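Just one protein chain is left out here, and the rest sit where they should.
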Amino acid sequence: RVAVSANFRQVAEILATEFEEQTGHTVTLSSGSTGALYNQISYGAPFDVFLSADSRRPEMLAETGRVSGKPVTYAFGRLVFWQPGSTEVTYKTLSGWNEKLAMANPDTAPYGLAARQVLENLGLWEKKKSLVVQGTSIQQAWQYVATGNAGAGFVALSQLRTDDVQDGYLLLRDELYNPIRQQAVVLSGSKNQKLGQDFLDYILAKKQQIIVQKAGYFPAVDPVVAKVSDTEGSHTP
Amino acid sequence: MTGEAWQAVSVTLQLAGLTTLLLIAIGLPMAWKLAGMTSGFRPVLEALVGLPLVLPPTVLGFYLLVAFSPNNLPGQVWQDLTGTTLAFSFSGLVLASVIYSLPFVVQPLQRAFEQLDRGLLEAASSLGAGPIDRFFSVVLPQTFRPLLLAACLGFAHTVGEFGVVLMIGGNIPGETQVLSIALYDAVETQDFASAHTMAAGLMLFALVLLIALYSLDRKGHR
Amino acid sequence: MTGEAWQAVSVTLQLAGLTTLLLIAIGLPMAWKLAGMTSGFRPVLEALVGLPLVLPPTVLGFYLLVAFSPNNLPGQVWQDLTGTTLAFSFSGLVLASVIYSLPFVVQPLQRAFEQLDRGLLEAASSLGAGPIDRFFSVVLPQTFRPLLLAACLGFAHTVGEFGVVLMIGGNIPGETQVLSIALYDAVETQDFASAHTMAAGLMLFALVLLIALYSLDRKGHR
Amino acid sequence: MLSLDFHYERDDFQLQVRETFALDGVTGVMGPSGCGKTTLLRCIAGLEKSVQGTVSFSNACWQDSKIFVPPYKRGIGYVFQDGRLFPHRNVRDNLNYGLRRSRKRHGPSFESVVEWLEIVPFLDRSVTELSGGQRQRVAIGRALLGAPRLLLMDEPLAALDWASRVSIMPRLRDINRQFGVPVLFVSHDREEMARLSDELVLMENGCIEERGRSRQLLNRAQGSLADDHALSVLEAQVVRTDRPYGITELDVDGRRLMVDQSNLKEGQSVRVVVPAAEVSLCLEDIERISVQNRLKTTLTDIRDIDEHHALVVLTLEEQKLLALITRRSRHRLALKVGMPVYAHFKAACLEVV
Partner (left out) sequence: MLSLDFHYERDDFQLQVRETFALDGVTGVMGPSGCGKTTLLRCIAGLEKSVQGTVSFSNACWQDSKIFVPPYKRGIGYVFQDGRLFPHRNVRDNLNYGLRRSRKRHGPSFESVVEWLEIVPFLDRSVTELSGGQRQRVAIGRALLGAPRLLLMDEPLAALDWASRVSIMPRLRDINRQFGVPVLFVSHDREEMARLSDELVLMENGCIEERGRSRQLLNRAQGSLADDHALSVLEAQVVRTDRPYGITELDVDGRRLMVDQSNLKEGQSVRVVVPAAEVSLCLEDIERISVQNRLKTTLTDIRDIDEHHALVVLTLEEQKLLALITRRSRHRLALKVGMPVYAHFKAACLEVV
């Protein structure tokens, strides 16, 4: 049983299906927000593997001894500035933006924190603060933009990939924000720790990491692959 | 608690209060109309009113978000009228809460109206009371308790509801950040100290309010 | 729809059905007791029943999760009795849903019981009907409509509620993944095709069910 | 004046009325249970929606094919058969309900009404804490205080003791006279009707079977209803009206009959109702007796009807008259078929129809 953070669910499904085909084991995915999954695990939820959307919760779990082995990073999230319907999005567009600006809550969501860091690093945070509408999660930020309620916003690249959005977004330079490190752990309460570890190893393998990368993440292990992705389909200036 | 938390409290109370008032204002005539309907169309309307209930609040919120978008008709109309977007505004929150809590207000009221003794209305009519007069002098006093119940349920539900509000609100401090979301966030980020404080405060407040209301209710009616 | 979705439908129906039955079974005597109480303690009890309403569902769910944990008394008692944990099990879901939806059942019923014509009970008594007999032969038929309403609200609310269920259930397909969570997941993962299908299906089902119930209700009572 | 010409149907019950009431006093409505009395009042009040036809009251049209004046604009007062006090208001507020909405029409004062209905002791009580009779008095008071232009009363005194009725009835008449409020009054009590009503309407099966002056109809009703009371009906012609004494002379089969009624016209054909119990028999023709009607008849039949009583059939020329006497008298007078006897009965005990 795999508890997976909602934003990674679609990728996890692809990976799980392949894993099932190869090993014959059944993988059951339960998704939810990272915080909720963490709370459930703390109170004994019967999961074997936890694919978190951040690194904080896996570390907290490790501190309380609920983890077998160490947390491993399986992907890095990538933040984009998205203005649907526009063909040319630049940093200028961002600095000149003066309508509603959607992002995730920096206090609760890693992508939100990243978005704030971007604005801070660009020196725009104080100016844009009043325009910001916060979603509790990055999903919400995306929904705000996707439904047109907010004209533009910070979303995850993976979300745009899911919907096959080809343009209208600005892939933000990764030095503008701290890496959004997505970590995974095998839980110590699991009865299938070995299998859990196998699954983790499986998704960390190169082939699978390419899938992860295609879905809009930086892969975790191989910086080479990361380089590839950086150039591929890039809209960076 | 922080200043932001107090702001959230104030927004919450405003939201719940205003929503309750609107719920009564809309629910009352709706329940009255429904109770008086005899056509076979009535079960359909009744079911429609109850419908928001079966959708998970965030999902309902999502669909409301779609509807509120300036790209779609309702949102567009609103924008044309007021120049602002419905989403991320206090008005939008109120509207969404009203839609979501409506069944809890309409249905008890409708039942109360149906059980109303029509004989008393006839008596009032024979004594010279017109329809509006009858409504205020007979119907309302007769359905005071269900009305109070409906208002209580509506209020409490709006205070506690967060799915819809979460979706529509955009968490803007002082405008759309309500207590329930702050509480939710606290639990999500494992800030249990704040969570416990807020939960306890909320429940204490609700307890006091409800006890006060119910005691009042009992005094009012023997 | 996928097999998983169908599983979710089945879990949902089981959950809502069982919860509704339990709600009635628990809510009925509770409402009856409350309606009959005259002590000053009553508003306190009434308020307590209504309390779960003001907490956001996931927060309530979180506290229930804490309570259900084998480290704490309620969870421990359950584990001693049944050997399983309460959280992340179907039973736990049912229990949580019952707690959350209780006010929607207890309160309309209580009002209905209070408005009951005591004269009819006296008449039944004079004709030889004991308390239980009276309850079934007079009280229940007299409060049939509010009961139906209470059951409908309870059912719909359980179908739609997902915060508590998500927290307690852990979203385990086939066991604790209900339709509302699947729907929530679909929206969260931008799988709108599924989301629309499920939402439409859910609403259609609810519409048909509610219309059927309300029509039945109208036939039953003029 | 109240003109009714309407038709009303409900399930298997039909009400068909085509009458005009002068309504210058109290009009009583009687009839068996379920005959439509309440329905009639409701139709007049405008409480039944599906009435087909016209209703008009003193030149104002209340209802026809186009117009429908709702009840609250008709200015009526209605005492419902089942009370219908407002349970959420106390007695005083129930009474005030109509008063406040009376549009300044002229009516009895609050003080006078609560005083003579003896409501004062429980003015501030909840109406749910009243006895049946107390409730009914409050209902009467409430209707009166609305200063109605037409008062519809559906068995308003049914739950009251006789002393209360006796004290309330004259007050109702006063209201009727003082404020010119016509009253339509349903009751099953003949004594009540006799005291209160001027005109009487007898209903049966959704129709008005008969109308007329109360006293006349009442005595007939009494006769036919109290089945152990035999009576006879005689066809007669008015011969002479005797103004000073208010007595009218009738001719029945060539015999003179006196009735104490002064509204008959000479030459008119009437029917006289004679209760058998009021008739006594005399074998001689005596003059010096206060009984004015002494008819010469032939005894054509006699039979004992119970342990103590015998019923005697007397024939005038063609018409028959019944007399109820004790069996003891039968034997004492040695009554036999074929005997000539004089039938005595007081003028006051006769009803002319």
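Chains: A, B, C and D, in written order; residue numbering restarts at 1 for each.
Assume a contact is a pair of C-beta atoms (placed from the backbone, for glycine too) under 8 Å apart; a residue touches a chain by one contact, two chains touch by 3 or more.
All values reported here derive from a predicted model rather than from experimental measurement.
Contacts of the undisplayed chain with visible chains (whole complex): C, D. When you scan D:123, D:207, D:233 or D:282 for touch with the missing chain, the hit is D:282. Touching the chain that is not shown, out of C:53, C:67 or C:124: C:124 (per the contact rule at the top). Although one chain is not displayed, its contacts with subunit C can still be listed: residues 117, 119-120, 122-130, 133-134, 137-138, 141-142, 144, 221-222. Residue-level contact of subunit D with the missing chain is found at 11, 30-34, 38, 81-82, 129-134, 136-137, 154-155, 158-166, 188-190, 221, 225-227, 242, 245-247, 258, 260, 277, 280-284, 286, 288-292, 307-309, 323-330, 332-333, 344, 346-348.
Definition applied: only the chains that are shown with their structure count from here on.
Here the CA centre of subunit B is 59 Å from the CA centre of subunit D.
In subunit A, the positions touching at least two other chains are 36, 39, 143. Those residues of subunit B in touch with two or more other chains are numbered 62, 181, 184, 187.
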